[in-house]
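The complex appears here minus one protein chain, its other protein chains still in place.
So, subunit A:
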Amino acid sequence: MPNSKACREAYTTVLLELAKNDPDIIVISSDARGSCSLNTYVKTLPDQFVEIGIAEQNEIGVAAGLSVVGKKPYVCAPACFLTARSLEQIKVDVAYSHQNVKILGVSGGISYGALGASHHTLHDIAALRCIPDLTLIIPCDAIQTAAALRSVAQTKDAVFFRIGREKVPAVYTEELGMEPFVFGKANTLKEGCDLTLVACGEMVYHALEAATLLKTQGIEARVLDMATLKPFDEEAIIKAAGETGAILTVEEHSINGGLGATVSQIVCANHPVPVTTLGLPDEYLVTGTSLELFSEYGLDAKGIAESARKLLQRKR
């Protein structure tokens, strides 16, 4: 795959750059330095690092406390544990208390495909989108991750980033003008009039590949990168419903409560058109690499294109 790079590496490279110029930045980890690519950071800025051990609830609480005394904490830990074990701390200590805490959940979705359901993070979009005053960003590649982090660092908002583990192909190029990253705005990566593919995270690349496949069959698909899941760009969805008449969502998340559910809600309320929501089924998944699982559950280019063709049959 072209220009593949892991988002976590981009994130921690930028974080180190930022922290070198800002002694108030403190990175907090729960025995996840390796998972979060933090080893260089810890070696370079040991005084701007706090190890909490395997205790994610405490990790978020400590981050909130650091924020109260004026620090700029960045929590880095596996997404599956943060959004399950620490959901209450994210809600109460960070978002409800309006603390300047940035949280990075790595290995989200099915990054840990072979490690089983305990390590799959398929509930986090649903859970985090129900928490007011929490920004949720799911960047699709390393370039967007870096741009989003630089923008986020300028805010005092509570932010949750969800990224994967493995290298992902570049969707953006440095020249595409990704900076500054704009919160709450969908990026139109490809124009099209027959239907719209809406994706977030790593699924954006596969949606683009599907659009290329569809084009060879004479179908013009619009592709939207919904990198900010909250606040959500409702306008882009309403416009897509009006202009393309059908929407297919693609996400590395349970089919319940995520991107697809959000888009469906907006479409139903504003401009009803046929919608298909592709995601992972409400069951414990088979094991394998994430690419094997994307293929198994119809989230690769071929599967997405096939669902798109079926959706077009429903279009009035």
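The rule we apply is simple: a contact is a pair of C-beta atoms (placed from the backbone, for glycine too) under 8 Å apart; a residue touches a chain by one contact, two chains touch by 3 or more; residues count from 1.
One rule holds for everything that comes next: contacts and distances are computed from a predicted model.
K.L.:
Can you match the unshown chain of the complex to its UniProt protein name from these: "Ni/Fe hydrogenase subunit alpha", "Osmoprotectant transport system permease protein", "Transketolase" or "Aldehyde dehydrogenase family protein"?
P.N.:
Going by its UniProt entry, the chain not pictured is "Transketolase".
K.L.:
Who touches the missing chain here, A:Arg8, A:Arg33 or A:Lys71?
P.N.:
The single option touching the absent chain is A:Lys71.
K.L.:
Tell me which of A:Asp22, A:Glu88, A:Glu191 or A:Glu243 is the one touching the absent chain.
P.N.:
Answering carefully, the residue with contact to the hidden chain is A:Glu88.
K.L.:
Looking at the whole complex, which of A:Ala6, A:Ala19, A:Ile52 or A:Val168 touches the chain that is not displayed?
P.N.:
Once the missing chain is taken into account, the touching residue is A:Ile52.
K.L.:
Which residues does subunit A use to touch the chain missing from this display?
P.N.:
Residues touching the hidden chain, for subunit A, are 26, 47, 50, 52-53, 55, 57-58, 60-71, 73, 88-89, 92-93, 96-98.
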